[in-house]
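A single protein chain has been removed from this complex, and every other one stays in its place.
The chains carry the letters A and B, assigned in the order they are written, with residues numbered from 1 in each.
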Amino acid sequence: MIALLLILIPLASGLLCFFISSERDAKSWSLFASILTLATAFAGTYSFLGIPSLSFDATWLPSLGSRFSIGLDGMGKMLCLLNSIAFPIVFASVYKNSYKKPGNFYGLMLLMQTGLMGVFLATDCLLFYFFWELALVPAYFLCSSWGGEKRIQVTFKFFIYTFTGSLLMLVGILFLYFKTTDHSFALQSFYHVKLSAPEENFLFWLFFIAFAIKMPVFPFHTWQPDTYEQAPTAVTMILSGVMVKMGLFGVIRWLLPMFPHAAMHYSHLIIILCVTGILYASLIAIRQDDLKRLIAYSSIAHIGLMCAAIFSSQRVGMHGVMIQMFNHGVNVIGLWIVADVIETQLGTRKFSELGGLARRAPALAMLLTVMALANVALPLTNAFIGEFLMFNGLFRYNVWIAAIGGISIILAAVYTLNMIQRVFYGNNSLLTDNANDVTTGTKIMLAVLVIVVVVLGVYPQPMLQLTSDTVQATFIKFHP
Amino acid sequence: MINLIFLVPFFPLLGFLINGLFRRSLSKNTISIIGSGVVLLSFIISIILFFDVKNNGGIVVHYFDFIDTESFQIPFAFQVDQLSVIFLLIITGVGFLIHLYSTSYMHAEPTEHFGRYFSYLNLFVFSMLLLVLGANYVVMFIGWEGVGLCSYLLIGFWFKNDSYNYAATKAFVMNRIGDLGFLLAIFWILNKLGTATYTEVFEQASALSPPDVTAITLLLFVGAVGKSAQIPLYTWLPDAMAGPTPVSALIHAATMVTAGIYMIARSNALYSLSHLSRDVVAIVGLTTAILAATIALYQNDFKKVLAYSTVSQLGFMFLALGVGAYTTGVFHVMTHAFFKALLFLAAGSVIHAMNGEQDITKMGGLRKKLPVTYFTFLIGVLAISGFPFTSGFISKDEILIATYTHSRVLFWFASFAAVLTAIYMFRLLMLVFYGGFRGTPEQEHHLHESPLAMTVPLIVLAILSAVGGFVQLPEAFGGHHYLNDFLSPVVPASVPEGAHVAVKEYYLLAGTAVGLIIIALLANKLFAVKKFAGVYTGFKKILADKWYIDELYNSIIVKPLNSIAGFLNTVIDKSIIDGIVNGTGRFVNYSARQLRLLQSGQVGNYILFMVLSITVLFLVFWNQEIILAFLQKIF
Partner (left out) sequence: MPIQYYIALAACLFCIGVVGVVTRRNAIIIFMCIELMLNAVNLLLVAFSKMHYNSALAVNTNTNAGIEAQVFVFFIMVVAAAEVSVGLAIIVMMYRNVHSVDINFLNRLKN
């Protein structure tokens, strides 16, 4: 029931939100609804920890053999939690921003949350695909209606790109559907489809490309910096904090168990691709002059590491990926909040026009510094645990790959500190001379994130335990 | 006693939180009291722990499971034993003195920044304590990166200055290069042994294959090279002098930079299994000692001279570790903490009196105006140069003896570096405290002795520098190697080798030391009092420009990396990869436009297409069998 509520609450409140015309009401309503979802997610994650699965099953499309079946395992719980934490934080942090047609904006945001929830919950492949697209469509409208100057062109590219991937996946899903013995879309039937090696290899790529575009993995990443730059910041937070996890989630939940042999067969190629991407994105991040683009490229590097760790097929690495999915979401949202504060206050994101902000906004500087340090995976921040485990997994896979990928932790220090320095330190520019510190609301928001960062960095064990069942289950099907 | 251990790092953490969060509302006095008080409390507990360890031996306290997976468990645990307690005393003791000194030195800062300064400093002490207290490599790594962070924050403390920020970033990044090596070493250990806890690792160390041990120890050494500023990663330390002087004393002389020595001394069980690694450590250490000493000869910035001298002394410590004299290395860490902290703090006192001036060519004759500073600085110089029976003499001679028994060649090189040390230190002493004043009249007018909060730490450290070495006074002089005995449960004693050296050797070395100082005095009479400083030419210029190592790194690493990044950004990413993506879209667009032309609107064309299509259809229809057979042949 909890699982169903997680989908129904955002869906119902989102649909209702379209009819709210007053800005205040829309904001308050969506904030309230998202907090309600958060409470539900907490209930689902913690009070039922002993029960193996929180599932719901109903008839949906009987003629096709597809059922509305949803369920939560450890990874699902964690990502639902991330999804439901992200939205209240995003709503609260953009509370002071005003959007035209607020009812539609917040309604679409909540619909996007519905889609994301559904993706993390679905245990039926057609349902998964349905929610996968449901998450994409609101994102498209949000970006194209409330985005920056080049929004139409960029959003079009984003949509077509990800949609192409989705269609490839749909082809794969249908192929598998016709191969199932009982003609159903259920997760378990998909797991047990018998495939010949060439079929498996072919289908593997159909699915992998869809997920790789979503993550995104080098070289499928070019939609991302543009989209993050052009989308309204609230949407960017969700895109990079939660939506990219859909790709990783898809790989772990669907791709690996369905095509274990193909995954093993291509793991070397994919890891090399990922590690190339990590270094590539880190190097490019060094040269960015735009705060948003820098965060985007740094995100590509981090996601690349997670993808590499998944395919290293080591339990340690998988544990790292699990915890890092959550941590990366929290950290990147924190960075976007700061970017938003700077952009709305000063009207620019260019490093060359910023500088010396630390004197005008010490609290903001401090909070960003913590977030940035989490971004470089400093110990006692949450990201350290994840990166430590993931690099350990890579190391077990291959020493040289770990060493080469490890260069990224040096490069991460370069671009992150460079960012701090150029935004906050040095002399004031004309713009930053009159800047104010953050409002109390934003300060509290960021402080919450900082506390999450530190607590998970010092005591990560609960999060590791939460997802360990998924790791075990994955490895039963996917032998290293 | 077990209950007390966590208090040692806890107090500085508390100080960090209080000073950091309430830095705007607290007064400077409260901040000072909290900031130094917490370190004093830690120091007192450390003393209690010291006596406890002395009587009852070391102990491991397990707090909670930090990372717990099927493959390995990493507990958050502290290990208090002979080695860590020595470091605890150094860190909290010297740390307290430097905190005390800072209350006066930083008093001109606005309250907010004053609070920020103390919170960073407390955070540093916390991280450093974590580093030495950790019972496994991962906890050590936490402290390891933590001190790097604090170093970054404190070097860039005056963040308005961009070159300071650049120095801070440089320090952090170069440390990170070392950290990567350390991290890989941890992975290697975890992978082979399934644990990172010291006791277990050292027990099972002999089970490791020789290549594994060599790889692990070399990777650990990469970490040490970064943190302890050795070749090739030493260039950040001189730049780190951008930070406030007490920071240089605490972080970049007494404690953080010695973390690498602590790590290797701690891992002695691993290093004693790999000759190759030990040789690498010794050679890198010695090369650094000489290179840094030569650079120090012609520097004109007060703190830069001391920075290069630190690099050089750290090289000595690595030399000691490399020749297997682990205790000696730790001993030199201790004495170096005393005299180098003293030298830095005295330098701070001078800079304070000179109103921020750091150029020694603009000083001179300060002996009369700053008597306490002068006297304590003199003791520091004597100690670092190895004047008989000062702490520096005893520790450095121990290193030289250990080197001598290991290899004669290394010994002569090391002695050469020791001579250089004496020369550049006396040059510094002469230029700053002797001769006539070369600064501006305002500066001369402003000259004053520092307040008590600054001079008391100087005096305490001067006493320690003078007599601190007696814990290891050789038997030849009627002493006893107390430190060796104390450390023997964790670090194998290194003096047995030294004990073979005849008593005569001691007198010889004592004589050498006196000789050194005479040489140094003469050299400085010749150079320092005359117009020694100024524009250099020839070989001196190469030394004054630090062998152009920074420029070399700039042109072979920084600039190429930057241009590769630029190339990737503009050409590969924007033009090629994104070009392919956009190109696909454009191709679809283009083909659609071309196909649209078929719909010309010309009736004739439509009819022509119709006729042609019908013809083709007829042809296909008539030749069905042939076509099907052909298709079957293909597929």
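We take it that a contact is a pair of C-beta atoms (placed from the backbone, for glycine too) under 8 Å apart; a residue touches a chain by one contact, two chains touch by 3 or more.
Small disclaimer: the values here were computed from a predicted structure and weren't measured.
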Name every shown chain in contact with the chain that has been left out of the document.
B
Among the options B:Asn29, B:Ser209, B:Gln602 or B:Gln624, which residue touches the chain absent from this view?
B:Gln602
In chain B, positions touching the absent partner:
599-604, 607-608, 611
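Note that in this section only the chains that are shown with their structure count from here on.
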How many angstrom lie between the centres of chain A and chain B, each centre taken as the mean Cα position?
36
Once bound in the complex, which stretches of chain A touch chain B?
157, 160-161, 219, 221-223, 280, 283-284, 286-288, 314-316, 319, 356, 358-359, 362, 373, 378-380, 384-385, 388-389, 391-392, 395-396, 399, 402-403, 406-407, 409-410, 413-414, 417-418, 421, 424-427, 459-461, 464, 468
Quick check: in the complex, which residue numbers of chain B touch chain A?
64-72, 112, 138, 141-142, 144-146, 149, 152, 156, 159-162, 165-166, 168-169, 172-173, 176-177, 179-180, 183-184, 187-188, 190-191, 561-562, 564-566, 568-569, 572-573, 577-578, 581-582, 585
